[in-house]
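The complex is shown incomplete by one protein chain, all other protein chains being positioned as in the whole.
By written order: A and B. Residues from 1 in each chain.
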Amino acid sequence: MNEELLRVEHISKYFAGVRALDDVSFNINRGEVRGLVGENGSGKSTMIKIIAGVYEPDKGDIYINGNHYKRLTPIISIREGIQVIYQDFSLFPNLTVAENIGINRVISKGGRVVNWKEVYESAKEGLSRVGADIPLDAITGELPTADRQIIAIARALLEDARLIIMDEPTTALTQLEIQHLFKTINDLKKRGISILFVSHKLNEVKEISDSILIFRDGKKVLDQEAEELDIKTMEYYMTGRQIDTSSIAYSEPEEAPPLLKVENLTLRPCFSNVSFELKSREVLGITGLLGSGRTELALSLFGELPAESGEIWLEGKKVFIKRVQDAMEQEIGYVPEDRIKEGLFLEQSISNNLVVTIIDWLASKMGIIRNQTKLKTAEEWVSKLEIKTPSVENPANSLSGGNQQRVVLAKWLAGNPKILILNGPTVGVDVGSKAAIHELIRNLAKQGMGIILISDDIPELMQTCNRILLMRDGRIVKEFRREETNEEELHRHLVAAKN
Amino acid sequence: MKKLLNSHEFVVFLILMIISIVIGFRNPLFFSASTLFDIVRGSIVYCIMGLGVLMVLISGNVDISFVAIAAMTSYSTHMLLLGLGYNGGIGLYLVVSIVFGLLAGLLMAFIVNQFDLPIFYVSLGYQTLWYGFNLFFIGRAMNFNLPEGLVGYYSRFLIKVKDPVAGETGLHVSVVYLLIIAIFVWWLLKYTTFGRGLYAMGGNREVAIRAGFNVKRITYLMLALSGALAAVAGVIQGAYSRSFNPVLFMGQDLDVIAAVVIGGAAITGGRGSVVGTILGVLLIQVLNRGLIFLGVSAEWQKMVVGLVLIIFISIPAIAEQRQGRLKYFPMGKEK
Partner (left out) sequence: MAEQKRGKFPGGFRFNIEDRVLLLSVVLIILVIFFGAIEDRFLTGSSIRSMAFQCPEIGLMGLGMAIAMMIDGINLSINDTANLSALIAGLSIVKLAPFFAGHEFLSIVIVFLVAIATGAACGALNGLLAGYIGAPPILATLATLTLYRGISVVITGGKTLTGFPKELSIIGHQVVMGIPIPFVIFLIVGILMYFVLEYTTFGFKVRMSGTNPTAAKFSGIDNRSIAMKVYILSGILGAIAGIIVMSRTNSVAYEYGTRTYILLTLLISVLGGTSPGFGNVVGVILATFILQVLSTGFHMLLLGVRGSSFFKDFSWGVLFIAILIIDHFMRREKSI
């Protein structure tokens, strides 16, 4: 069983003069589940792409099945039995399920002509290997996330993969779907297929892996059996520092009339008859599985997806929120789920990103921007949130993931909203930045803001919220007070919310 | 069956039928074999160019240089063969111009691939370059001096009909070329890894690379084929009009793209079909000719076509906007 499948030796890779990988070596044996963890920018993704043949390493050697390579191409990599399931699943949204699963076999065989019968048969076979049933003629882009992941796995299995690399496979999945994925991984392992499980969710990596690799700043800092490791040690190696979660100073909600009152808010088919209150200085968690209506509720409060019926009261006054501009007028801010697509202007300067919501305030009545004020404001926020950058005029895509998320936060804090809605504020954020963002959320509440935190990260909810609402099928089904619950209970209810 | 009825092609076909019937009711002369053949004949060259445009659009690119390639290849071929004293038919014209077209496409693909440039940007310069090349290096004037073998080509019909107004007309033989090309492109798109690669690139280029599609090779082949199809269209147009024009199709680039898009190709890539492209071209032709039959004076035609185009692009856009709202309900469908 300890037969070696893949070995990389002394791999280095540079981008624009910046070292992404520095002299990294490791190996993967047959039937082994290898966990690979590291913060954003630690070199995980670069390593995946080198093994997949998408990037050429600048230095180093790759051995697969005993064959020596200086560099790979996607086709060589696939022929050697390496399959990558990228975070975005790498599917073609415009093509059918059958083609998405079956096309790789045609290409990897080097064929010029497509035999559709074969494509359909192999798609059927692929789906049966994962034990799933998805209509073969469905257009992939119209399917739910979990189905798309199944398609990606089915495609990988079909290639008689010897090594499947899974890049952040659980990001888009619910707890239940994650358990199903783990079962699939264990099945694969029994069949002698190796898995490289790349994630930043340490508990998941520990649960599923036989041994764990940790990258930091482009270097391999740890390579050890999973059993010998605990989460704390992993965090330490990942971040290079110890994080203390034992003494948290929560914000205390104000005993006063509520800041926000929502009554019977309805938007079919997303959510119906949602009522709750939010006090000043309060952090209110809203949790639920994907599709529970939690994101849609947030978008309704922010005016992007106006509700059909129901009332919203702000400081005792009834308000109508029909557009994003209405919400902003009522001093409601929203930090979106998808940082890259919805939050940032990647190619624009950090300063432009920071002032975008308040640009009208930074201009004269004629609409002429006061550049000095703009720059000063931007620099203030960079120092306030400790955003690491040499200059506010650098583009936002020069920042690491955690720092990008701070920019998105700062962009809304700059407007000093009364209510801030945060949707998955630490998704894809490294451990160090995560703790800092949690601290920031609590501090903002202490300063008088009302915060709605939407998340399915239970430790996150427990470390920041005063109350937690659980949503299921578009309704609020249960309310928890932080003091009266614990992570296990929350987890049980969240998973149970599936049916 | 349901799939067929929902397809974009079917909708275009329906609209085409409705427009034809409306025009026919107002003026029964519209329903004649000669009108039909006339429309077909007017559509052939645009269909052939459109099929090249289709491939480029599917791959998620926009190319506007094909008109200049059509002009350059057909005009250069004509002047070259004329200079050599060629007296035969269209065969050698097609062969020579296809070679020119392939080369022009390959050169463009080389620039695009080698320097990692968007096809649209390169095609801007490429169009200017080839029209300029034609006018400066080859010749400025239309040339009416046809070789013997090509003289009667414009009236070579498969089926002849007598028309009280137009005289003798019919189904032009070049429809055979279109059929062969259409089946070939259909086969390429549906049954080859090249064709599926075009759809893959249009769906998501990065993913196509990861999946092992050789996108550079696909780009070479795509632009070479598109160049060759433009060349064929240029030669056939020359034979039709009994003259070779150095600024052939100038200013018509966008019209062809519009026809292909009306036929269901997405300007953003990943979608489009051969049948749709042909229907799109036919629709524009029927509209243009139909207006004459409706007694709309020539001056009003352009405006009416403009209005129809606006309606045509607005309806799917509005529909998509409605659907866009539904994007927030991905789970709504599940249960």
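Everything that follows uses one rule, which is that contacts are C-beta pairs under 8 Å (C-beta built on N, C-alpha and C of every residue); 3 or more make two chains touch, one makes a residue touch a chain.
For clarity, every value in this text was computed on a predicted model and none was experimentally measured.
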Q | Touching the absent chain when the full complex is considered, from B:Leu16, B:Leu92 or B:Leu135 | A | B:Leu135
Q: Among A:Thr96, A:Asn352 or A:Asn403, choose the residue that contacts the chain missing from this document, as touch is defined above.
A: A:Asn352
Q. Which one touches the absent chain: A:Ala138, A:Ile340 or A:Leu375?
A. A:Ile340
Q | Selected residue (touches chain absent from view) among A:Gln179, A:Ser309 or A:Gln325 | A | A:Gln325
**Q.** Interface with the undisplayed chain - residues on subunit A
**A.** 15-17, 40-41, 45, 88, 302, 304, 323-325, 328, 334, 336, 340-348, 352, 356-357, 359-360, 363, 366-369, 371, 397, 401, 411
Q | Touching residues (missing chain, whole complex) on subunit B | A | 60-62, 64, 111, 115-118, 120-122, 124-133, 135-137, 139-140, 205-206, 247, 250-251, 254, 257-258, 261, 267-268, 298-307, 309-310, 312-314, 317-318, 320-321, 324
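Keep this in mind: only the chains that are shown with their structure count from here on.
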Q: Quick one: report the Å distance separating subunit A from subunit B, using the average Cα coordinate of each chain.
A: 44
Q | Contact footprint of subunit A on subunit B as seen in their complex | A | 3, 190-196, 199-200, 202-204, 207-213, 270-271, 325, 328-334
(Q) Under the definition above, what is the set of subunit A residues touching subunit B in their complex? (A) 52, 54, 74-75, 78, 84, 86, 88, 90-95, 99, 103-104, 106-108, 111-114, 116, 137, 144-145, 269-270, 290-291, 295-296, 299, 305
